[in-house]
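One structure is given below, encoded as structure tokens.
For this depiction, one protein chain was excluded, whereas all remaining protein chains were kept in their positions.
Labels A and B are assigned to the chains in the order they are written; within every chain, residues are numbered from 1.
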């Protein structure tokens, strides 16, 4: 179940990379590269920092093939995919919830402290999108003042996992509950267009 | 022989980084940094992902000194180097063929699967150029729709190496043959201006 959701999450992350490449008029190679980097970049960063090499993304071949399939779908059918953008964003939120939780747990299992593990959990969720935006030469959605909250739900979720871990709560309950919370928070932020504040004196009245 | 060709390949990759820095009007420091990153970035990425640290680039001092020499040559004589751009591109194609083959073999030797090894072989060949373009703030040549095929020859070559490996073909023959094939394919793509397709509905009639 988790394994299937993980592949769905990778697929949707890859779709967002492939669509970015298509919007930027990259060629087929660019579509594949951006799909792979967006889907796998966050987890690879986490594993390289932890020292868990080769990263999980390079241990099972499906982790490389699923983003390739997403790139192919986007290549041939991107107008359809774009029309389904609400569902893409919905699955993306599910992927965010899943990956920030599993990323935090992976770091905790490797003996990192709670703050460090939470940082790496967030990195797992948002790192791929950051790399996507750097390669596509656009201001990272992660830091843009006009983008709906994305990493803040992930930060709260990652922190919650470390608290649950420290309190020895049963992870089989706490982990999915946190993932669902991150998913719901992210979806609410999209629907209500919640944004993070800018630095104090830059805030303009609305 | 391979060792000399490898240093020639690094030199030419570094020249392409240094020329980019000069075109972007970077200072001497920028020329050195872009030369080193372009020459060594792909191999460092591969080794960090494999977990083969410190990377090969940091194990023999000539790997760091050859790009430095290339930066010096470009610094003092870049008009001459630019006039020789056809030869630079020719040696660059040779470097691409060599590095995608040796990169794939390195990953296979470290026990990675065939698809993963091919991905890392391609990364070895094209990763440095990608980092160069990100630092120089230009759309990566790798993903641009108007750039001649570069990574596709490398992908085919890397895949061929994994097939030869799985079929237990004698690598002493298969490896150089594949490198020559990648070189020839890349040179043909340059001469004939072969490009990769864009996503379907974006294709404009020619």
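As a convention for this text, contacts are C-beta pairs under 8 Å (C-beta built on N, C-alpha and C of every residue); 3 or more make two chains touch, one makes a residue touch a chain.
The model shown is predicted, which means the values in this text are computed figures rather than measured ones.
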Touching residue (missing chain; options A:7, A:22, A:130 or A:182): A:130
Among A:2, A:142 or A:184, residue touching the chain not depicted: A:142
Contact partner of the left-out chain, one of B:10, B:39 or B:74: B:74
Per the touch definition above, residue among A:50, A:66, A:101 or A:174 touching the missing chain: A:50
Touch criterion as defined above, residue of A:115, A:166 or A:184 at the omitted chain: A:115
Touch list for chain B against the chain that is not drawn: 21-22, 24-31, 33-34, 36, 44, 48, 51, 53-55, 58-59, 61, 64-65, 74-79, 134-135, 137
On chain A, residues whose C-beta touches the chain left out of the figure: 48-51, 110, 112-113, 115-116, 119-120, 130, 134, 137, 139-140, 142-145, 147, 151-152, 195-202
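As a working rule, only the chains that are shown with their structure count from here on.
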Inter-copy rotation, chain A to chain B, in degrees (Cα atoms; steps of 5): 120
CA centroid of chain A to CA centroid of chain B, Å: 29
